[in-house]
Each structure stands twice: as structure tokens, then as C-alpha cells.
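Other chains of the complex are left out, but the ones given are in their true place.
The first chain written gets the first letter, and so on, giving A and B; residue counts start at 1 in each chain.
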Amino acid sequence: MDSRTTAGGPRIRIGMVGGGPGADIGATHRFAQRLDDRYELVAGVFGQDPEASKTFGAGLHVDPSRIYPDAETMADAEAEREDGIEVVTIATPNSSHLPLARIFLERGFSVVCEKPLTTSVADALELHRLATSAGVVFAVPHAYSAYAMVREAARLVRDGALGKLTLVQVEHASGWASEALERTGHKQALWRTTPEIAGFPSVVGDLGTHAFHLTRYITGLELEEVSADLSTVVPERGVIDNAFVHLHLTGGVRGALWASMVATGQEHGLRIRVFGEKGSLEWRHEDPQHLVVRSADATSTTLAQGQARLSEDAARLTRVGLGHSEGFLEAFTDFYSDVADALLARRDGAPFTPRELSFPTIDDGVLGVAFVDAAARSSSASGAWTKPSVSLADLHSREEARA
Amino acid sequence: MDSRTTAGGPRIRIGMVGGGPGADIGATHRFAQRLDDRYELVAGVFGQDPEASKTFGAGLHVDPSRIYPDAETMADAEAEREDGIEVVTIATPNSSHLPLARIFLERGFSVVCEKPLTTSVADALELHRLATSAGVVFAVPHAYSAYAMVREAARLVRDGALGKLTLVQVEHASGWASEALERTGHKQALWRTTPEIAGFPSVVGDLGTHAFHLTRYITGLELEEVSADLSTVVPERGVIDNAFVHLHLTGGVRGALWASMVATGQEHGLRIRVFGEKGSLEWRHEDPQHLVVRSADATSTTLAQGQARLSEDAARLTRVGLGHSEGFLEAFTDFYSDVADALLARRDGAPFTPRELSFPTIDDGVLGVAFVDAAARSSSASGAWTKPSVSLADLHSREEARA
């Protein structure tokens, strides 16, 4: 099913845990499930207050009998139904991801689980064990990698347009929490600055993992070691809110990554530059429908979403024409659309080989947590170069051992 | 209903005529009906081939019994049903708008009708008569005026941020048809270069009316006269593909408008600058989530969608947070959301006063056609200043006479 046709096709039954009143990311998931019309939201636990959840879910046209008081009840009930959900979205704060995902994985449901996956590598590996044992689809919404022009970037790298890669500079430096919002009752700021919920390296998990995933996605390279300087800029804040990290990637490629929630005055601040022997590319989230490619002589070429010359990887994620920007919700929809392909194959029992450039999985989620952990350890060790405690090869070994 | 909550609420039953296989704009309408979950597409005629329409509609989850062979059959059948459509979208080439809209208006349906409304002023006035007599909601999707930052621009002007207005420079200059696509079988290019379907001043109706409406929407000014230079750039093309137009607006404000489908190399090319005694503003469709405001000393200030400081007119049309761009589909959804407010009020029989900044109506559609007509007449008369044959005041008189 090509999302560009918008001509529907079968819908997937989906449920949601979290994403109740006031939860921005829950709304984003629902917009994204809806836009291409490939999902039907049919069950949920919309927050911890059962009454509020009922009211909220009813507004979403969910059958009241399928709005549940808690995840366990939901999982049990849906497992009973002929028309039960096929997949659940977990859109709750970080520390609850493992226990909630466990409930659904143990009952054989596919899962879309928010990032960072967990607040420790051990928990991430436990989730990896649960997900791979269950044999279901497990997707992690690093949705920035689903922008058409990010896909084009990844394609150009794989096709050798930049030559051998040499350097990466990536930043996800937002100014959203440059003031002590957590002391004003701001819900997002509150949990993201509570170490027990967000994890102590907070911004590294929240924004750093996006920058890190984007780097891996576009370059196809893995992390070998990090040297990090994590700090807390806002006085009395109990978590890390700024991280400068040096990266050593596969094959000696050097990188610099910056994750921040205190880059005062910046909007979302996600931007990546990848350099190779023959050229470089740049993509900025504030202008997502363009991709800049630079040649060795500094000629700068801007490609635009919707051009006929783009690869199928970008073209299949384009809904409108050239010059009609598609934004964050469309990228999130792209993510869900790729997940839908996998879920439909699973429903049909068909053999499914994901495209080379598709959605992030449990592996990506675990590696994100390993990145956060290594950065925190390096920073504590005066910036000493530190290896992540788990690699993609390790995960593949575990998966093979399990299969 | 605040679209930002995404918490649903009642859905409106909508039908569609046109927008079948390969029709980009039909897909756009459906994306926009879906995103905020305020519409349910329940009936339609998806193109002129009944079989293809059936297949296509089924893919959209429309009940096969409500996929009709033609508009008249559809209007009759839906008028019979308890759960019939409340509104129909007409997404067909220009020359069919009047006959199709007539069918639905005469049966009391509300209508969303594509632009340009008609290919002659006489037809536009006939449609105006039909729409105002029917007393229904009649909306014209100049959706660019529904971008949050366009609304902010209109609000700033009304609040006097620029002082007394002085000048406007607006362009909708795309390069999409800088080659003779119509000779390659390109469907869009084919009908848009056929004078009987698109109207002879083609690009003035297609893109010029958007630029013209955007000008009126942001400035609140009306057209007094035009001096135009219309031309055909691509050899052997049977319609106008480039238009340079000078404008005299209310109160002596001067303007320059450029509509083109042959601005080789430009993307969508919609951009407006409005100048006043105290400052100016600029909005560009290629970067729709920003608005630039310039002061008399040339300090340039960029506002961003999602900022707390923006007006309610912009804020209510913002779904995600600062730095997460919303694009064309979101603007189109904004348009549909404003229409939904009017339709729900109508359903409830409640008195309804549209917001000051809301969706374009039949009046805007008629004035767009009058602009096209005046530009064509001026160009034929060596650029002589030419008044439009109908004004907003004229339309109001007709409406009052009818009420």
C-alpha cells in the first residue's frame, strides 16, 4: 500500500496506553494513525485517572467498553476478543515503558513504544529479550528518520554520493526548558526533570537519542565510543539538561553531538551534517522538506520533497506536490505507515522483509539507551572515551541465540 | 471545538464529487477531512468512470451503496437518507463547478467548492444567487489563508502593527508548467491548458486567485482596479500562463501581483509582503510556520508557530509544538475545521457568528472570478486600469435584497 494513493486499504486495530488529556505526544500518535487512514483506534487507557480516561476516550469515538482502568485489564480483555487490538502504542513517561510493554508483549501484541526505551541498559536488554521472544513487531518512534528528505539523505549516503564518510555534526538543541519551567507546574518539564522518571541524563535520553538515531540512520554507522560533557545549566535542576558528546563511529568516522533543552531561543533545534570525501549533506528539522548536498568545491545544491529526481525511498513518503511542505505529523505518519506494512504482513502470515530504509525497532531503542548510558559514564570519568555496553552485533547474537 | 485537543467530538457526514484516481486535490481534501477527525467521508462520485469510482471508493471504506454513478443520483439518494451527507466537496475542473454545485445547493446541501469558482463572472453570480438563496454553508478552499501564521499576519494588520497600509507585493509564481507538460499527457497540465475547462486566463484563475485572496485576507482591503499584462510563455499553449498585474486597493494602497506557472525552477512560489507606514510583514509558503515582521529601521523579527506570544487566531490552529512544522495538509485541515464549526452550528440550529478570521465563502469565490475577468479585460486593453465588474459591496447588496 503506497501511502501516496491515500486510497485506504485494510485498517489495523490499535490501542493506546497513555496519551490522555494534556499529553502532546499522545495527540501526535493519534494524528499520525489517522492521516493515512491505516489504523483504527479501538481501545485504550488514556492516563491514570480512569474517569478522565473514559471521558477522553469517548471524545475519541472509542467504544466505552474498551476504555480500560489499567494496562493489564486492557491486555487481558483485548486478548479475548476476536476483533481485539493488533498493536498497542505506549506513550507514557520513560520509567514505565518496560513494565507496560511487558504486559502486552507477554500476551503477543505488537508494540509501538516511546523513547528512550528504558532508563537503564539492563531494562533495555530485558525489553529486547521480551520483544524478540514474542516475535512481534516492536517499533520505536524516532519519527524524524521518517521524513522523506531524511530517507533521501540515507539513500544518497548508501549510494555513495558523499564518498567514504569522514565526519558528522549533529545537534538536537532546543531552548524549550531554558527557564525552570518545572517550578511553574509545567507537566512535561516536571517529569522530564525528575530523575526517577526521566532518568538522570534526561536530555540525553529525550533529545540525544533522536540525534543519535538520526546519525545511525543516515550514515549506517555504529557507535564505537563516546567522550561526553554532561551538565546541568538551570540551577537546582536535578537532571542533565545539556550534553556535548564526541563520537567515534565505525571505521574511524568522528562525530560531535549536542543535545540540549537549554539552548535558549532555539526552536526544536534538530540538525545534522554528514561529511564524506566527495561531498556533504545537511538536513534541518526547521525546514524538513529540503535537503542540502554540497560538493567538494562548495557548490550547494538544495533538493526538494516532491521532485521527480528523488529516490523511491523519499517519493513513497510524499503526499502532496513540490512546494507543499509536509511537516512533523506527516513524518510521524510515515513511521506508522511503515509499521503498518509490517503489521499487515504479520496479520496475513506473509513472509515480510522490511525495506532497507524503514522504521526503528527494538534494536534501535536498546542502542539509544546504551548511548545514554555510555555518555553518562564518560562524563563521570572526566570525558574518558567510553564504549557502549551493548552493540548492534551483540543484539544480533542474542537474537540468533534466541531463534 | 479546539482542534488542538484532537479529542474528537461529533463528526460531520461528508460526500465528494471528483477526486478520484490520480486527482491530487481530491486526496488533499480527504487528508484534511481526516486529520482532525471532524468529518466522515460517507458518499461520493469519485470520477467519471463509475467502475473506477466504485473500486476507488471502496478502498476509502465508503459503503458501496453510497458510491454513485453521477452527482444528481447522489444528491437525490443522500437527500432521502436520515444519515445522508450534510455537505459535499466538489473537486472537479473549473467549468463543472457551477452545474455540480447547483445540483447540491438546490437540494439544500452545504458545499465546499474548489476554485476558481467558475470561468465567468455571470456564472459566479449565478452560483452566488444559488448559494445565498439556499442559505447553506458555502466554502471555497483558498486554504493558504488557513495557515496559522497567515492568520497571525491578518491579526497583526488588524491590530495596527504595521500602521496605515501602503503597499503589497504578492506572487504565486510556480515553475510547474514551464515545459509543455500538456503535450506529454500530464493530466493536470492538460485540463489547465484547455481554455474551455480552465478558462482562457488559466493561471490567473488557478494561482492568481490564491494570491489575490491572500492579499484580501491579510490586508482586509478590496480591489478597486487592475492594470494587467497577461501572456503565454510556452509556445502553442492555448491559455495564459503568466500574469503580471498592478493593483489599486482600497484607500489608494498600491499592489503588484504575479501569477505564473512558468517561473522555471521555482517550487510553489506563493509569497506575500505587506507594507505599512510603521512596518511590514512577509510570509512565504515554502516556510509556512514562520512570519517575518520588519520595523521601520529594518530590524527583522521572525515569529514562529507555537510561540506563546501569538494571537488566539494562530494558536487555535496549532497542533504540535514550537519547531515542529505543520504544512499544507494541516492548513487544509484548518480550513475544514473552520467549516466544521459552521456546519455543526447549522446542524444544531444554533445562531452562528463566524470568527473575524475564518474560512473563505462564496463571496470570496465570486470576487476571485471578478479579479480574473478584470485582469483579462485590462490586458486586452493595453494595460488600461480596469474595475472588477462586481465588488464585495455589490454582493452584500444582493444578499440583503435576497434576505
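In the analysis below, a contact is a pair of C-beta atoms (placed from the backbone, for glycine too) under 8 Å apart; a residue touches a chain by one contact, two chains touch by 3 or more.
The model shown is predicted, which means the values in this text are computed figures rather than measured ones.
The copy number for the entire complex in this file, given 2 shown chains of one sequence, is 4.
In this section, only the chains that are shown with their structure count from here on.
The copies subunit A and subunit B differ by a rotation of 180 degrees on their C-alpha atoms, rounded to the nearest 5. With each centre defined as the average position of its C-alpha atoms, the distance from subunit A to subunit B rounds to 36 Å.
Across the interface of their complex, subunit A is touched by residues 4-9, 11, 21, 24, 27-28, 30-31, 34-35, 37, 56, 59-61, 174, 176, 266-270, 285-289, 304, 306, 319-330 of subunit B.
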